[in-house]
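Note that one protein chain of the assembly has been removed; the remaining protein chains are unaltered in position.
Showing chain A:
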Amino acid sequence: MSASALASRDHTPVLQLSGIGKEFGAIRALSGIDLTINPGDVVGLMGDNGAGKSTLVKIIAGNFHPTHGTIRFDGAEHRFDRPLDARAAGIEVVYQDLALSNNVSAAANVFLGREILRKVGPFRFLDHRAMNARALELFNELKSETRPKDLVKQMSGGQRQAVAIARTRLANAKLILMDEPTAAISVRQVAEVLDLIRRLRDQGVAVILISHRMPDVFSVCDRVVVLRRGEKRADKLVSQSSPEEVTALITGAKEFA
């Protein structure tokens, strides 16, 4: 099932931001951000340090409330008080440091906070077998050679990414925010991660990719959104833009596009 087929079947945008603004005291971090994301969209979110990328991501992920504007997710207006609320609604985040615990297995990390339990008399025990089996399924879907029972400590950067991404696939997330997933890994592993993003897209999941790396955005994203000084300066199809134009937008050499 291709992304376009999914998109045409379902016209409700996954995420609709209108007029989002955020002030920290006298500092205006974001203002007047409108953004619409459809199922299966892969949107690159770019901007220099301090442009407002992290603030926008944190608002979507429920880390804090916007000062102005509304968030509609899957057709309904939402006001997330905590990241857990956003996750319950279907928004998952892959954090820059991946938020993995090195000393437990891949499966344990995938199911962290959402363990499968089985009842034995009055007690509830971890269902290791069910969690390992489900984690292996998820790794297979992501075509990652990752053993559920291996400790994360022993894994490569690409495998760690797969574990963090598999975690977002446990519940049927509709939108996945990825914060600099390719910042600190090798070239081969970057290719693996971009492949993972394409597989998410093929399954109808929308992805917002926060990245500094122009080649990654241009190889995997359909659209690129550029923030500068807390405002949206561009929101256009990658096919109609160029790395040079985006660089100009990020640095301010070009004001709008």
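In this section, a residue touches a chain if its C-beta (ideal position, glycine included) is under 8 Å from a C-beta of that chain, and two chains touch if they have at least 3 such contacts; residues count from 1.
What we mean here is this: contacts and distances are computed from a predicted model.
One chain of the complex is hidden; its UniProt record names it "ABC transporter permease", one of "Nitrite reductase small subunit NirD", "ABC transporter permease", "Na(+)/H(+) antiporter subunit C" or "7-alpha-hydroxysteroid dehydrogenase". Set against the missing chain, the residues A:Thr12, A:Thr70, A:Asn140 or A:Ser186 yield one that touches it, A:Asn140. Considering A:Ser18, A:Thr36, A:Thr67 or A:Gln203, the position touching the chain not shown turns out to be A:Gln203 (whole complex).
In the complete complex, the hidden chain is touched by one of A:Val57, A:Ile71, A:Leu100 or A:Val193, namely A:Leu100.
Of the candidate positions A:Gly21, A:Gly69 or A:Pro83, contact with the hidden chain is made by A:Pro83.
In the full complex, the hidden chain is touched by chain A at residues 1, 83-84, 87, 93, 95, 97, 99-104, 108-109, 112-115, 117, 123-126, 136-137, 139-141, 143-147, 154, 159, 167, 199, 202-203.
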